[in-house]
Each structure stands twice: as structure tokens, then as C-alpha cells.
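Below: one structure, written as C-alpha cells.
Complex shown without one protein chain; remaining protein chains in place.
Letters A, B, C, D and E name the chains as they come in the text, with residue numbers starting at 1 for each one.
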Amino acid sequence: MAAAARSGLVVTAHPGDFVWRAGGAIALHARKGYRMKIVCLSFGERGESQWAWKKAGVRLEDVKAQRRVEAEEAAGILGAEIEFLDVGDYPLRVGEAVLDRLVDVYREERPAFVLTHALEDPYNFDHPVAAHVAQEGRVIAQAAGHKPDPDRSYAAPPVFLFEPHQPEQCNFKPQVILNIDAVWETKFRAFQVLAAQKHLWEYYTRVALNRGVQGGRNSGTAMTYGEAYQRLFPMTLEELA
Amino acid sequence: MAAAARSGLVVTAHPGDFVWRAGGAIALHARKGYRMKIVCLSFGERGESQWAWKKAGVRLEDVKAQRRVEAEEAAGILGAEIEFLDVGDYPLRVGEAVLDRLVDVYREERPAFVLTHALEDPYNFDHPVAAHVAQEGRVIAQAAGHKPDPDRSYAAPPVFLFEPHQPEQCNFKPQVILNIDAVWETKFRAFQVLAAQKHLWEYYTRVALNRGVQGGRNSGTAMTYGEAYQRLFPMTLEELA
Amino acid sequence: MAAAARSGLVVTAHPGDFVWRAGGAIALHARKGYRMKIVCLSFGERGESQWAWKKAGVRLEDVKAQRRVEAEEAAGILGAEIEFLDVGDYPLRVGEAVLDRLVDVYREERPAFVLTHALEDPYNFDHPVAAHVAQEGRVIAQAAGHKPDPDRSYAAPPVFLFEPHQPEQCNFKPQVILNIDAVWETKFRAFQVLAAQKHLWEYYTRVALNRGVQGGRNSGTAMTYGEAYQRLFPMTLEELA
Amino acid sequence: MAAAARSGLVVTAHPGDFVWRAGGAIALHARKGYRMKIVCLSFGERGESQWAWKKAGVRLEDVKAQRRVEAEEAAGILGAEIEFLDVGDYPLRVGEAVLDRLVDVYREERPAFVLTHALEDPYNFDHPVAAHVAQEGRVIAQAAGHKPDPDRSYAAPPVFLFEPHQPEQCNFKPQVILNIDAVWETKFRAFQVLAAQKHLWEYYTRVALNRGVQGGRNSGTAMTYGEAYQRLFPMTLEELA
Amino acid sequence: MAAAARSGLVVTAHPGDFVWRAGGAIALHARKGYRMKIVCLSFGERGESQWAWKKAGVRLEDVKAQRRVEAEEAAGILGAEIEFLDVGDYPLRVGEAVLDRLVDVYREERPAFVLTHALEDPYNFDHPVAAHVAQEGRVIAQAAGHKPDPDRSYAAPPVFLFEPHQPEQCNFKPQVILNIDAVWETKFRAFQVLAAQKHLWEYYTRVALNRGVQGGRNSGTAMTYGEAYQRLFPMTLEELA
Partner (left out) sequence: MAAAARSGLVVTAHPGDFVWRAGGAIALHARKGYRMKIVCLSFGERGESQWAWKKAGVRLEDVKAQRRVEAEEAAGILGAEIEFLDVGDYPLRVGEAVLDRLVDVYREERPAFVLTHALEDPYNFDHPVAAHVAQEGRVIAQAAGHKPDPDRSYAAPPVFLFEPHQPEQCNFKPQVILNIDAVWETKFRAFQVLAAQKHLWEYYTRVALNRGVQGGRNSGTAMTYGEAYQRLFPMTLEELA
């Protein structure tokens, strides 16, 4: 029962991000009984929906509705609940109300870990904004004077940064390779929801295979599919091996 | 029994290093049933024995003998076996025979983890040499053509760098804080063997206490005494929390 | 008289910061006759006052009032004047009026040096905001067209970053260790004003003692208590030793 | 004709920046038939016009008008068109309208390359803001849902960061040295428009000469005057030499 | 004829390296008429020939002979000449005679570019040694007093570092993506010579495909297969686009 109560939080800028970059972790922990929650700051409606805009006369609301359906379907496949904060994208800007909602989510979920974007991304300026608010919300949730409630308990969870599209250009350094063999098929089904981005199915399959090879090489125990993460904070351990 | 068979390896330049920097990890894993082995490259006879040289007429051999006794006593308290490679210090230089012996140790011990020095240390040039040979030995032990034996099994273990005296100047970044509360008293008893360096007892007690506070702050679970480590390679995980 | 006219400026996010991190520098320069001025951007009322919020029914205004009294007392002990800009904390946000006031402070004080937070702090997002505005105000104060006054003289002072709680995680690198032996007792009296944070008295006493050991080791001249700083800009010298 | 249609974009915080830092690249590409466009975010009216403010009673509008004349003259000499976005300086702040205009410029010009400031500059906080908006505009211009137009074609151009005043303090690393021998005289004529900053004529002449020596040393082919740039993204090549 | 006379040099630790990491560049430039020369420091006989050592009673000389045949065949397919310096591997050590021979090669070939390993590789200590000697030889070849000959002309060529197995762990940052579409089939044929490492055929095919996607994304011009390189020195240019 204790395990059933644990949760994990994912904070992303756009819907595709949680599928390509963290879909394995989401599905894996969902299967282990974690309550997985995705906070998706935008629908990726302006900058990550090229195909949708090719249709003459399409309106922003249509694109957002389409992406919402798609994102909810992908989240469902992965076993996660999704909440959209609808802040807009390209550029993505975060005001106080959104930060406030995110703080509430941290306190409601008391997640055992948080997944978010790399700290830098010269290809996409929405990503570091999402990573920043994910971190800032995590810290503000600790502030006793923010919506004070002496009965509340909350401990800031560890933060894992998922892999950006061009990792070296983002100064992303893998410190954890998560074995996602058990849920690869689920992750790939979530890929297929993003039908317009078929070229990325293959790209991220190759990423998962190569991270899997690296995971095996680093641990001495073979795995096929991996997801790379960078940890933001030191971990405490009771044993080194 | 499986657990009893596991081992951990520590590669240090001088005797004090394994006491101040890794004494907690050694005692903790010894208590958990690991076979702990220290490879100590020198006796610290020239550069880390100031007090011994104050006695008129003392000879290098005397100092080495003294330091050996002390180091063996400290290793015994921590629950580890110690092997000296006696390469000399200040400067510490590593030839092929020493590297070869270290490769053998990796293959004999098949350690579950290795502890060694930080990669840089502008205050002590023996330290990065020890860290380099610890890493190089670990890799050469994988080479099928080095003393070939088709029946041998060996997987290169994870490497943890222990904390140098002035961590920021060595570009040391803690990624793991090991809770050493259960063995603090043992670690401190090993300190006391190094009777001539009483000022360091206090210095490293303070380091342990402050790392303990940081460990608690990073994990949300209080600890009193901590030892900080930097991991050299990504770790593979089956679960993030 | 010239010396009496010199001043030092300290820009912090919360009251505790100037006590734990820069209390020695403040007391030392006050004793040398500098006019020391602290600009404290918030009262730390939401995020750094856990104990105060444990009292049922306490209001934000009460907490702020309490923290103001405490901060003024600590500043008084250290020998500094304190000005609160009351921008709120967790999150701390800086608008144009606050920046403008800070520019005025630079011009009024013409400080010989400025002390502020490290540039990064993943544990506390108020800190880098404070460091940024401290730097930006320092530069804008040079702009001839900002509240122009041809008779004014102002030269941008050197910036020293004081030590954050977990220095390596903030990429903080000590470049200066200030000997605070002469004022340690005063700094410790200021600690005692922060009666609810007794655990930090000990933590920062240990930090001061270990920085003192490092100061002695780097200079060859023993000191007991040190405060570490990182310089942001090159210093000009007339002599290297 | 194809070549005549190519263009280059320069985004700077203040007028002097495009003269001292990128004047050679502008003149060189103008001479090669590129349409060169400068977007100058401010007139440098408050922070980069010290001399103008020495005249009693001068008003902000006068200073801006003066700087505009000067900047247009310098741009003309270099062969570029200039557009002022007049956002103010010291501090320079960029709102949505300005970002929006910059996105339009990217789409109108479809530049073959963009030149802007280094990513960090502790001496001048307007510079990294300009560099950030130059990058963000470049990416938003790719967003199909921003002012959608299915007939538009746009590819994000490579970004070159020009050299700041104190390159090492800005973590600027030259990756490209542009040979500006053919246009040095033109660049120097543009210097002379900035009559009040005669000391910088000499400073940046020395920079150009020393970068020229380095360019020769790196390529094996002598040049006299160079301009250094850092590339933000990998370049694709069909041949390495 | 001038083009026919140009050459490129590749310095690797082991035979596999030039195939997986630089095979595209070698084949591409060979096809363009460059004389391509590989200096292979060892046969990878001890550390990169696991399969060969599985045969009972195999001797070091047999393994070396096998690897030589294989490497020569792969080099032949790629269109390069290969020279073995036979220094041994795991560990790879370079003495003065080897450095001397490498200097001669630089002077004989006067290469237009050099390809070698990344500067760091915690998985393989032979690699940075090879990268170091490749660089040192390049510089010593400039020394007028090394085997003086006033008639000789030599200019140190640009250095490109090819991609290691786990790029982020080696602090490798791609700055150039070479389009190898025209020679992919040739590179893959060279893979097939390394029959015992079939798992790497797939790994490096995926690397090539993903670098190709990145190349397209960075340039706006699609490519299918790419090879990533890091440049060690600034390049001089006459035009930025």
C-alpha cells in the first residue's frame, strides 16, 4: 500500500517531450504502482505542430484541441495522468499563477522524483524555462509561509533531467541510465500516437538502443533499451554497490 | 554467502588518505560483509610524515616501517586488508610492474566498487597519479589479451572518487553522500591511530558532520555523519526512487 | 578620515544570508572604520522562517516584523546599517523600482567592495536573483544617462561572492579566504540572534574553522576562522606578494 | 543574382557594438553582395554616451537623436541597413512586441547567418539580453503556428557570437577568425564616426591586428586584420579542408 | 593535379577506431582525390580482440597478425594507406622513436587535416594517449631544429577529433557534422570486415543516422548519414555562410 501511494512528477514544455524523452520512466514507474503525473505547460501548438498548420484555415484553438487529444492518449498509454497549464509556446512564459499551481501540485503529489528538461537548450528556449519553473516550484513548495499549513509534510524530491534532442549542445551529461526493456513496447505505442512525427519514432528508437548499449557497458549487465538522465543533486546512499 | 563474497577496492596514494577520506565507506561495507581491500601505493614516507622527520637521524626505512605499522592498524580497525606497493612518494611514480600488480588485484577481487582520489589536486601531485592508475588498471583488467584466461570473468566496477582536502580547488563535485552514522565511531578510532595528526581529527570530523547535514538536506532523511563521493560513470537503475 | 569615509555594500536575498555567509567581513570592515551597509531584499518571511509559521494563526505581517527586528539586531551587532527593500521571497522578484533604488545606493555609498550571493544555487532561486540585481545595479550606476549629474563620481567596485550552503553544487570556487579571527566572537554573537536556527550556528562554525585551516594552508600563515569568497573580476595589483 | 539575394543579420544592444565587434564582417559581406541588416535594440543613450551627458541640460531625446545619426552614418559606411527598436538601455528589457518584430525580421530577411553578442558579459547586462532575444527570435521564426503562412520558407541560420570587450571574462572562445583585410580601411572609417571614443579606435585596432596574427598562425596563411567569432551550433561540411 | 596531391592523416590507437569513428571521412576524401594515410599505433591485440582470445592456445603474435590483415583490408576498402607503429595496447605507451616517426609522417604527408581521438576517455586510456601524440607530433614537425632542412615547407594542419563511444562522458562536443551519404555504403563495407563485432555495426549505423538527422537540423539541408567531429583550433574564413 505504501508503494501504491508513491508518485512521480513530470514537468514538460510540450506534449512530445514526455513521450520521446521520459516515456520509458513514466510507463515503468506506472507499472510499479507509482501514481505518475505529467504537468504539460503548453500544447506545443505553435512550435511543435508543423503538420497541423499545413491545413488551410486551421485555427490555434483547433491545433490545441488536436494536440490535447493526442497528448491525453499518449499519457493514457504510458499510465499517467496529465494536466495542461496552457501557457502558450514559442515563447513559453510562466507567470505567478502558473508557478503557484505547480507548487500546489508538488504539495498534493509529494512526488518521490521529478523529471524535467535539461538546463540549457539552444535549439528550444521553452525547454529551459520549463526546467526552471519545475525547479523553482519544487523549492517554493518547501516554504512554510507559502499557503501555510502546519500539518503539511513535504520533502523536495530528487530531480532528473531527461535527454534533449542534441545532448552535447545542451551540456547534458548522462549520470543515470534507466533500463526500460520491460516497457519498451508501451513507450513505442505512445510514439505511434504522434503519427505526424514518424521520423522521430526511428530517431528515438535509435537513441534508446544506443543508451541501452551504454547502460550495459557501464553496469556489466546487458539491457536493450535505455533512457538517460542527469541528476541535479547528490544522492544519499546506505551502500555503494 | 553471495553477499559475503562481494568485495570493495580502495586505491590510495598514502595511508592517511584511506582513513580521512574513505574510512566510513570501508568500515560500513566491511560490516555489511564485504571483503574490503586497500591498495596503498606508498607509505607517505617523505611527504606525509612531517612529525617523524623531526627526530634527528631518522632514516627513510624507519619512517616507512612506522607508517606501515600505523596503516595496518588503521586498516584493521576499519576491517580491511591492506597491500602496500611501495612505489615511493613525493613524487609518486607508477611503472609497468605496479600497474600489472594492480590489474591482478582487480581480477582477483572482482570488486563491486572502487574508491580512489579525485582526478585533480593542485596541492598534491601524488593523488591524481593514484587516481589515474586506479582507473587504468580497472580497464586493462578487461583486456582479454592481458594474461589471457578464457575462464576468467570480470566486469569493470563503478568508480567513486573520495573527497580531497580542498574540494573546490580540485573540481570535486559530490554526487553521492554516504550515510556513515553506523560506523562513525569506528572511523574515529582509526583517526586516533594517526596520533601525530590530531588537528586533522577535528578537521575531518567537521567535514563528516557538514556532509551529514547536506545528506539530510538532499534526501529529506536526517543523518549525522556523511562521506561525499563523485561517481565517474553513469549508473544504471531499475527504478528512480 | 579617508579610511572612515570608505564603505562596503552587502546585497542579500534574506536576513540569515548576511549573518552566516558575510558576517565576518561585515564586522571586520566595520571595525576597520568602513561604513557597512546591508541591502536586504526580503525578510525571508515565507521561505526562511519555518519556526515562525509553526505558531497557529500567525500572519505574514507578524513574521516580517519579527524577522525585521532580528535582522536589525544582527546587523547592529556586526556594525552595519540595514535597509530592507521588502520585495517578498519564494519567489523573490525584482522590478524596476527596486533596481532603481539599488542604483541609488551604489551612487550614495560609492562602496569600495560589494558582497553578494553566488551566481548559481539550485537549492534557492532567490539567491541568484539577488546576485544578478546586485551586479546589474553596480553597472547601471555607471551610466551617465541614468539620473544624469555631471558632478557625480562613481567607479564600479569589485564584487565578492560569499559562500553558499552547498558550495560545490553552486559551482562556487573560493579565490579569497578572509581572516576573520579578530571578529569571530562578534560574528558568533550575531548567530545567536537567530535563535531558531541553532543547528546552523554549529554548521557555520565548522565552515569557518575549515576555511580557516585552508586559509592557513594556502598562505603559510595560520588563522583560525575564515570566510571564503569568489571574485568576479580581475584585480589589479602593483606587487604580486 | 542568387548571391545578391543573400543576406546577413546583426543584432546588437547598442550602436558601438556593431562597429567595434562586427564592422569587418558587415563590410566584407556587403562588398560580396550580401544585403546586410542591423537590428540595434537601443541607442546606447544612457549607458554608452558618457561624453554626450557632459553637456549641461542635455535631454534624453537629444542624446538618442545624436546617437541615431552617428549609428546610421556608421552603418552606411559599412554598407548595412539599420533598424532601431528603441527599447532603452541600462537596463535593456525586451517585451513581446520587440521579440515579435525580431521574428518578422528573421522571416523577411531569411539571413544566411546572424551575428550577435556573447552569451555572458559581467560588465554589461544589456549584451546577454540582446544575445538571448536574437536566439529566441531565430527559433520562434521556425514555429509554423506563429503568424501561420504555409507558403513561407525559413531555415534557422547559423549564429556567430562576436568578441566582447574582455573575452576571457565572458567565457568567449574564438572558433572562427574572419579575414577582414579587404575591408579594414572601411571598418576604420566607421570607427571614426564614433569621434568621442577615440581611445577605442586604438584598442580595437590592436584587437584586429592580434586576431589577424592568430588567424595566420592557425591557418598557415598570413592575414593582417581579423575578427573573432564563436559559433553556437555545429556546422555541416562536405569536406574538411 | 593540385587536388590529387592533397592528403589527410588519421592517427588512431587501434584498428577499429578508424573504421567506426572516421571511416566516412576517410572514404569521402579518398574519393575526392586526397591521399589518405592512417597511422595505427597498435593492433588492438590485447584489449580490442576479445573474440580472438577465446580460441585456446592463441598467441599474441597470431592475434596481431589477424588484426593486421583485417585492418589492412578495411583501410583498403576505405581507400587509405595504413602504417602500424606496433607500440602495444592496454596500456599504449609512446616512446621517443614512435613520436619521431610520427613527426616524419607529418612532414612527408603535409596533410591538409588530421583526425584523431577525443582528448579524454575514461573508458579507454589508450585513446587520449594517441590524441596527445598526434598533437605533439604535429607541433614538433614545425620545429626548425628537429632534423633541420631549410628547404622543407610544413604548416601544422587543423585537427578534428572523431566521436568516442560515449561522447558526453568524454566531454566531446560536435562542432562539425560531415555529410557521409556519398560513401556510406563504403563505410558499411569496412564495418563488415570487423566480423566479430557485429553488434557495433548496428550501433555505429545508428550513430551515423542520428548524426545525419542532427546535421540536417543544424544546416537546414537534409542528409542521411553524418560523422561528428570536434575542432581543436579556430578556423579562418573568408566568408561566414
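Definition applied: a residue touches a chain if its C-beta (ideal position, glycine included) is under 8 Å from a C-beta of that chain, and two chains touch if they have at least 3 such contacts.
Please read all numbers here as calculations on a predicted model, not as lab measurements.
> Among the chains included here, which ones are touched by the excluded chain in the whole complex?
Spelled out, the missing chain touches these shown chains: B, C, D, E.
> Using the touch definition from the top, which of D:V11, D:L41, D:L115 or D:V207 touches the missing chain?
D:V207
> Check each of E:L99, E:A182, E:L200 or E:A241 against the chain that is not shown and name the one that touches it.
E:L99
> Name, in rising order, the residues on chain B that touch the hidden chain in the full complex.
45-47, 49-50, 52-54, 56, 58, 60, 63, 89-91, 122-125, 169
> What chain E residues would touch the chain not displayed?
Chain E touches the missing chain through residues 99, 132, 135-136, 139-140, 142-146, 148, 150, 232-234.
> Can you list, in ascending order, the chain D residues touching the missing chain?
Those residues of chain D that touch the unshown chain are 123, 165-169, 172-174, 199, 202-203, 206-207, 209-210, 213-214, 217.
The criterion applied here is as follows: only the chains that are shown with their structure count from here on.
> Looking at mean CA positions, which chain is nearest the middle of everything shown?
Chain closest to the assembly's C-alpha mean: A.
> Have a look at D-E versus B-E and report the one with more C-beta pairs in contact.
Pair with more contacting C-beta pairs, B-E versus D-E: D-E.
> Give the pair among A-C, A-E or C-D whose set of contact pairs overlaps with that of B-C by over half, matching residues by number.
A-E
> Give me the superposition rotation angle from chain C to chain E, based on Cα atoms, as a multiple of 5 degrees.
About 180 degrees of rotation relates the two copies.
> Could you work out how far the Cα centre of chain A sits from that of chain E, in whole Å?
Going by mean C-alpha positions, chain A sits 38 Å from chain E.
> Roughly how far is chain B from chain D, going centre to centre by Cα mean, in whole Å?
53
> Of all residues in chain C, which are in touch with two or more distinct other chains?
Where chain C meets two or more other chains at a single residue, that happens at 123, 169.
> Pick one for the touching-chains graph, please: line, ring, star, complete, other.
other
> Can you name every chain pair that touches?
In this structure, the chains touch in these pairs: A-B, A-C, A-D, A-E, B-C, B-E, C-D, D-E.
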